[in-house]
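To start, I am sharing the structure in question, which I have written as structure tokens.
In this view, the complex is presented without one of its protein chains, the others remaining in place.
Entry: subunit A
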Amino acid sequence: MENSRRDFLRRTCALVAGVSVSPFAANGTTDTETEQAIKYAIIHDETKCIGCNACAEACRETNHVPEGVSRLSIEKTGPYGEYPNQYYHFTRHSCEHCEDAPCVNVCPTGAAYIDKKTGIVSVKADKCVGCQYCLLACPYDIRFINPVTKAADKCDFCQETNLKQGKQPACVEVCPTNALVFGNLKDPNSLLVSTLKTNATQRNKQDLGTRPKLFRITAKPGEISI
């Protein structure tokens, strides 16, 4: 009798615990993510980049980015070494399409959003009230207010322009040295995945837990070989 009562209590407790935990479990698993067939990412191979700025120019033209602001810039550091043997390092400054995006988390209107089908972080300009919370929240400091639309703006992997036309993003298309690789992280046969598999890559401020999707193949000191 004693035993069966204890048994009953134990089972009931287990059941209650199970029920109360399960909703969290459902949220926590990657159910939605595993269904997602596309997860876009980009690689900037800094060992190939020559700092020509063609990418930034193409982005401005394709996405009608007004002068004075930019979705993409190439930052130059250097020169390193002694003349006449000098070199520079170039890093890409653009949205990193975080999987856990602070800009989206702080947006009070839902204008900043992550596209569920592609993982692209974007802005619905008509919903944006220009409060600039996202500008402050972005740890990579890449968002800006578009002086024409008055809405927050940033790289959207060309989702409204080149991607719609079935093309690669404008910056990737134009890069003369193939320093940029864009593709689907979920596609094991993509150049993106094979490049990631065969190169050591880094991501910026990973410790923040933002899970950025801009991968860097960082330049080693020395000559850029083209």
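General observations
Note that in this section a residue touches a chain if its C-beta (ideal position, glycine included) is under 8 Å from a C-beta of that chain, and two chains touch if they have at least 3 such contacts; residues count from 1.
FYI, contacts and distances are computed from a predicted model.
As stated in its UniProt record, the chain not included in the shown complex is "Cytochrome c-type protein NrfB-like domain-containing protein", which appears among "Acetyl-CoA acetyltransferase", "Catalase-related peroxidase", "Transport permease protein" or "Cytochrome c-type protein NrfB-like domain-containing protein". Contact with the omitted chain, checked across A:Pro79, A:Gly130, A:Pro147 or A:Gly209, is made by A:Pro79. Among the residues A:Asn105, A:Gln132, A:Asn178 or A:Gln206, only A:Asn178 touches the chain that is left out of the figure. Within the complete assembly, residues 50, 52-54, 57, 76, 78-79, 83-88, 176-178, 224, 226 of subunit A touch the chain that is not shown.
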